[in-house]
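Submitted below is the structure of interest, expressed as structure tokens.
The other protein chains are all here in position, but one chain of the complex has been omitted.
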């Protein structure tokens, strides 16, 4: 056996039996493999949100295969793929629609890829609408069992995989940053596509325009340092800036959603005078650095 | 050990610790057994929906024991049972209220059954209201460990188990079909109790009455083939017809719910002229074919 873990993310939700059936298919094909559920609450068909969640998770995943299924094009001519990274240290399986691209980039890029067109490694009866069960889960299980990548289907140039399209924050002429909300988490924190280094020279107070109102956010170390009733800019657990409110929801208070556009400016009006060199560790690589 | 997998479905939800406690009981009694969660989001007390979800899942489950708990009569004189199928190839455990019947039928029918009335295989303190924890989970664990069925309680005639009551679609005199929505999935697709063979001779366009309006649905291969703004009739991943809308919810658009009654007719008004013989594989057996 090559691997004994599959890390599984989808937009299947937990209301239906989809996730359980995928687990069951893996259990039947590769009983020794453990399937770890990353999340199945990606909004239906939200490829970008799924790609971001995978990118956030991938530095922490156990060695093995990543199975990602957010697949609005299931049954059409979009391709199902298996992607090798680091010359076989890990594989990612799912639709070729950009979902897997941010995670692939996080772990160094693809070294090989195939289209999953060999029916020998599909379930016997393939429905038009449930490739997660019929094609992707069996592929992930067989990769764990040690089946060679090229047996799963036709090799393709990994450079031609669909890229992820993630928003990049933009410095403006007047010293501000045009940013975007990448993710609202359960606690209402709003992760931005802004690296803390980008505002390292800014004053403590930052003006945020967009959402409900212009607000001044204070750069603080953690949630508990946010003044009561105030807004904080924290470095979140993935190394990006996030807007937060202590023990409440910044998303509700500021009326932000995923994709909301914001303008950040030093609150005193001064432009930042210098910029530190950015030295990102692998686990701090920004999700927006996707090829 | 006889089996190392329990496939678990319930209406416990994931808001409380019920599911985790059942997992813990199995872990304590049979540490080598893996519990696969099929779904726990069956609407509270909705025996029919739970039975359908089990029937859809059962062709894909790993060998072992099915633990199903949707049990509005817990604590009353309804019986808890363990059912053997295929002379011991698998077992199903849960209340005898019809929940397990569709799945039992899918795998060939019961070959033996017992009432779970032997307290030796219950937890020490049995509460009146949590048989999943106190009686069913221990029974499933002990079956995995190899305990003989008859040791779990009094044998009963499997023919006297409570049958599942599932709606059967009906051809009408004027060449239509009276159908019913069996299931609305997360994506809003509405599965009908209609086999694709039943409309194999129909034209591509099918009139659907019921729900919000009469609509014409096109028989298409997959979601992506549904014209924008239109309604499709696809063969879903379980081999039944489903109403679908591309990248949106047919349930919301047509105002359908589980149990909604519909009338299907060939859109041109012609009656179908012939009917192909039906040859269902086991994995395509219809959930409405329950004894």
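Letters A and B name the chains as they come in the text, with residue numbers starting at 1 for each one.
Going forward, a residue touches a chain if its C-beta (ideal position, glycine included) is under 8 Å from a C-beta of that chain, and two chains touch if they have at least 3 such contacts.
None of these values were measured; they are calculated from a predicted model.
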Among B:20, B:88 or B:227, which residue is in touch with the absent chain? B:20
So which of B:133, B:219 or B:265 would be touching the chain we can't see? B:133
Sort through B:75, B:119, B:146 or B:214 and give me the one touching the missing partner chain. B:75
Sole residue of A:7, A:24, A:193 or A:260 that reaches the chain not shown, by the stated touch rule: A:7
Just the residue numbers, please: which parts of chain B touch the chain that's not shown? 12-21, 23-25, 27-28, 31, 44-45, 72-76, 124-125, 127-130, 133-134
Please output the residues of chain A touching the missing chain, sorted low to high. 4-5, 7, 9, 14, 34, 36-41, 53, 56-57, 60-63, 185-187, 221-225, 234-239, 247, 281, 283-284
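The rule we apply is simple: only the chains that are shown with their structure count from here on.
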Centroid of chain A to centroid of chain B, CA atoms only: how many Å? 33
